[in-house]
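With one protein chain held back, the other chains of the complex are shown just where they sit.
Take a look at chain A:
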Amino acid sequence: MKRILTLVVGVMMAAAIHAAPIDTYEFNDEEHRERGQSLAAELRCPQCQNQNLHDSNSPIAMDMRLQVYEMVGEGKSNDEIITYFTDRYGDFVRYRPAFDARTAVLWMGPVAFLIIGAIGGFVFIRRQRAQTAGSVEVSSIDKEKLDKLLKDQQQ
């Protein structure tokens, strides 16, 4: 019984160890580790496409991750590192693309929609208010009909 238990616990521990990609890379200091990992989380794996370098297990993501860590270790700035990757893999590797003519729609789109929505809402509310506040206008034909109905009722 004890043996089986040991085996089960052992297997579970082994499974836990293999649950996430593990790099044996050692950072010089805490600041480098944080910067390296946040950069790896900001760059997209070109192979798997829906994962960042930090989460992906694919070999190319592993290479790229190590490259990021090494460059951080060498004291390269974030911009230098990102340029290094976009030079090779294009803007696609960036989850947060730079603002330029091609990505302007992407960046400004939500703002534009918000402004259009706000204006639309404002106009709509103004009109509704104007309608409820003003007196009800009845056309002459309707008025005739109304008078006739009232007369019929009285008779």
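Heads up, the rule we're going with is that a residue touches a chain if its C-beta (ideal position, glycine included) is under 8 Å from a C-beta of that chain, and two chains touch if they have at least 3 such contacts; residues count from 1.
Following the convention adopted for this analysis, contacts and distances are computed from a predicted model.
Visitor: Between "DsbE family thiol:disulfide interchange protein", "DNA-binding response regulator", "Aminotransferase class I/II-fold pyridoxal phosphate-dependent enzyme" or "Carbohydrate ABC transporter permease", choose the name on the UniProt record of the chain that's been left out.
Guide: "DsbE family thiol:disulfide interchange protein"
Visitor: Tell me which residue among A:87, A:100, A:137 or A:152 touches the hidden chain in the full complex.
Guide: Touches the omitted chain: A:87.
Visitor: Tell me where the left-out chain touches chain A, residue by residue.
Guide: 45-47, 49, 59-60, 63, 67, 86-92
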